[in-house]
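One chain of protein is taken out of this complex; the other chains stay put.
We call the chains A and B, going by the order they appear; numbering starts again at 1 in every chain.
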Amino acid sequence: MNHRRKFLQSTLAGSAAISLSGVIPDFLLGASRPAAGMGREKILVVVQLSGGNDGLNTVVPYGDDDYYKNRFTLAIGKHQVLKIDDQVGFHPALTGFEELLQSHQLSIIQGVGYPNPNRSHFESMDLWHTAHQVNAQNPVGWLGRTVDTRMSDASLPAVHFGQGLQPLALKTSKRPVPSIRSIDNFKLNVLHDNKFKDKLSALIRSPRDTENSLLSYVHESSNVALETSHRLEGISETGSMEFSFPQTELGRNLGVIARLIGSGLSTRIYYTTLEGFDTHSNQGASHQSLLNNLGNSVASFMNQMKAQGNAERVVLFSFSEFGRRVRENASAGTDHGTAAPVFACGSAVRCGLIGKHPSLIDLDQGDMKFQIDYRSIYSDLLKNWMGIDPEPIVGGSFKPVGLFS
Amino acid sequence: MNESSLSELDPVQSWEPFVPTPERPWTNQLAAHLFRRAAFGGTINQIIAASKQGPDRTIDLIFGQTDDTAIESEMATAGRLVTGGADSRQLAAWWLLRMIRTECPFLEKMTLFWHGHFATGADKVMDARAMLHQNQLLRKHALGRFQPFVKAISRDVAMLIYLDSEENRKTRPNENYARELMELFCLGPGNYGERDIKQVARCFTGWGVQHGQFDFNEHQHDKLPKSFLGASGNFGGDEAIEIVLQQPAASRFIAKKMIRFFVVDDVEITEDFAAPIANQLVETGFNIREAVKTILRSNVFFSKVAIARKIKSPIELAVGFLRFFDASTNVTRLCQSLAAIGQLPLYPPNVKGWKGGRSWINASTILARANLITDLLANDKTKFKAGSLADWAQSFSELDMNNLDWADEFLLATPLPDATRLTLEEISNKSNRDPANVLGWLATLPEFQLN
Partner (left out) sequence: MTSIRFQPANRVLAVICALLSAGIVAPISFAQTVKSAPDFLPDSTVIYVHIDEPAAIIETIENHPVLNYVLELKEVQQLMRSPQFAMAMLGRGLLEQQIGEDVIESLKKHTAKGIWIAVDRETQGAMLLFQSSDEVELKKVAGKVLSFIAAMAAQDGKDIPYKKVDYREAVVAEFEGLMIARYRTWFMFTNKPKLARSVVDSMIDGSDNSLAEQDWFKLGLAQRNQADVWATVDLANIRKSARNQEPFLGRTSNPGVELIFGGVLDTLKNSAVVLGELNIKEHLEFSLSAPFDANWPSQSREFFFGKDLGGFAPKALNPQNMIANLTSYRDVGLWWQSKEDLYPENVIAQLSQADSQLSTIFSGMDFGQDILGCLKPGVQIIATENQYNDKHVPDIRIPAFAVVGTLKDPEIFRKLKIAFQTAIGLANSALGRNGQPQLEVETETRGESKIASAEYYYEKGTEEGLLLFNFAPTIALQGSHFILSSRRELAVELSELIAKNEHVGTEPQNTSLKIDGRLLRNILVANREFLVTQNMMEEGNDRSSAESQIKLLFAIANLFQDADLDFGVTDNKMMFEFRLRFNDLEPTKALTPQ
């Protein structure tokens, strides 16, 4: 190992220099967590419903006889729906959403989709995640682009919270967004209480060969992990809050997000996922429990935001990759479809229904035709909530839907 | 070379066998690279032996491994025993143990590859014995021919349950299996249409499960003619598979998937680049063994295009670490740690399998991956060749904690930056050169994550 000896000779003070040179990041030198009162910037919380949520049994067109013809076993009876108006109503499990609607914190945007619908989970989800810009070796997500554009210098601009893989939506081209499963475990055990802690963190952070993009990526992720771990020090996952959250994964995740927002963290984008909406067979009970979980978790979250005094600066947005076929299948389930409603919650959003429910007769290969392009909603959220020019992010001009008017 | 593109490479030359030259000699590093990719990494002894034997002999030895040893048959019995209680998590732990203990790690690596390809989730199947049968089926066909493999997996009980084929009637064909057959198993997106899915689905009507076994219900089979992918006829499921695999896209799709698994994560694999492997597949009647052999002995496999250009999957991370030290551990506990970093065997996230590459790494998993190694080192159930790490390290003159040459040479896919290594050696000295500490620190470094 010749090069090594040479290195030894030429830089006697090599190791000392490394450990002291500019590897101590700013956050260690002070400017760590914002003081109370700071961080009044607006926050977007995304709840992704994975698997393709059955929109028709979520916001039920109970005024439409064709609904009952197509949903011969799965239909929600006219008297069971939680009425929104004289045509549509919530699935009875969505009492949480009904409560949000009554307190003017819920916007229901109907018939959302995109042209030439793709019925593959993965491909459709990729489209939603990238705003139709999926064709690259390392595609970047729409929220990732948002972070790249506006917040690449911010410490911890966005966080994914949950057990699964990080959604493509958060993929950045620069510094990766951290995924957190558990705040309490978000630390390197080997550095815990170790006398070489600073030196070893410096080793992780010290610069790497930039020719290997994979190594650079892992290195960047390690840096973000160390930094995030530092920022989360002192925030606990447990402890009482004003509102109790359902004991479900979504309930816990939204509970922790509420805690992070409450702790004054400057993070502006939070992302979490509820799985299990791919209801091909025996949909009834499982869909009911999913919606119950969704409604109650989101309602607890919004109530907690109010109690923290953050209701005005938080919007929660929930979507799924597609809806399901109008006609139920032979297994008391539903197959992959197209357009479906999406939801936005918060004091700032325009309460009530936006857009018309798509026709159940005028179909395209058995599927509803979309009314509103999801990129219009993205544009609205970006322009009127995050305060950022949407066009470069969603890849074109889409008319906002009036979510905040 | 521009690493983001393979278009500058000559595909033919790339896939020709690697022949060591004075400029590109056969080294410990290259042998270690081969073991990391073709298996779960080699021990220091294996690597040294391989570097003496040369690439051809080493590859022949790897391909010569057979699963008729005592260990493999004991493992097969053990598989039955752990599924006696019908808990698939126990079966996942058993598979990990098999990967750790096996004498034909190449076969296990291939089995794992196909498990990711024909991904089936035990959480939905809810039948440990069916998962075990599928696992045996994957192992049996792992190095065989692709067409019989697809026909067998299409009859596999766990697969049928996983993709809802249980309820596959002629009035309501289940499109799920037909879709995944083309999208994920044989062709890839863009090589078929929605109409083809509906037609192929009709071919599989009547395929289902009765009393825990594959069952063809003739009365539920759609006997009318079908027409898809340019073919028309009164096809059944097997014919549908044959027609699908006759598509030119099939060999390209499988070739690309193998190249992605064995060679490189982060660059686009072009049609041209994959063409020699795809052509070989067609010419050999989709002989998997031969195609993998071409890949693993190729110039490009032993070039910087491939070396350290993959991220270790969680299983590669843990099993590779244990096998490097001839170690084993409490695999039930290891399963929990692996689940937390995204790869519990038998529990893929969805029918698409594990995404791999960059998706393994995020801020959370990077900490948890290092913590997993720390935990393995601290756990007294981790036995290093039946003893402690300190004893093991002492018996190995190569493992000098004062001079980490061995890490660059045998353990890591890419060398540590000099300054990093010097500092690490310095800290190691200050902490009595405790190998557990040094390995724990190594595991926090970005280099450790590359395969």
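Just so we're on the same page, contacts are C-beta pairs under 8 Å (C-beta built on N, C-alpha and C of every residue); 3 or more make two chains touch, one makes a residue touch a chain.
Source: prediction; values computed, not measured.
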Can you list the shown chains that the omitted chain is in contact with? B
Among B:T329, B:Q343, B:S364 or B:T420, choose the residue that contacts the chain missing from this document, as touch is defined above. B:T329
Which residue, B:L9, B:L107, B:V209 or B:L229, contacts the hidden chain when the whole complex is considered? B:V209
From the listed residues B:L6, B:V82 or B:M131, report the one that touches the chain absent from this view. B:V82
Using the definition of touch stated at the top, determine which of B:R101, B:R155 or B:R179 touches the missing chain. B:R101
So which bits of chain B touch the chain we can't see? 71, 74, 77-78, 80-82, 84-86, 90, 93-94, 97, 101, 126-127, 129, 161, 209, 211-213, 327-332, 379, 381-383, 386
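The rule is short, and it goes like this: only the chains that are shown with their structure count from here on.
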Chain A partner contacts - residues on chain B that touch it in the complex: 3-4, 164, 167, 169, 171-172, 174-176, 179, 183, 189, 194, 265-268, 308-311, 340, 342, 349-350, 352, 355, 358-359, 361-368, 370-371, 374-375, 405, 414, 417-424, 426-427, 430-431, 437, 440-441, 443-447, 449-450
Touching chain B in the complex: which residues of chain A? 1, 3-4, 7-8, 11, 14-15, 18-19, 119-123, 137-138, 160, 164-166, 176-181, 185-191, 196, 199-200, 202-204, 206-209, 211-215, 217-219, 221-222, 224-225, 228-229, 280-281, 329-331, 335, 365
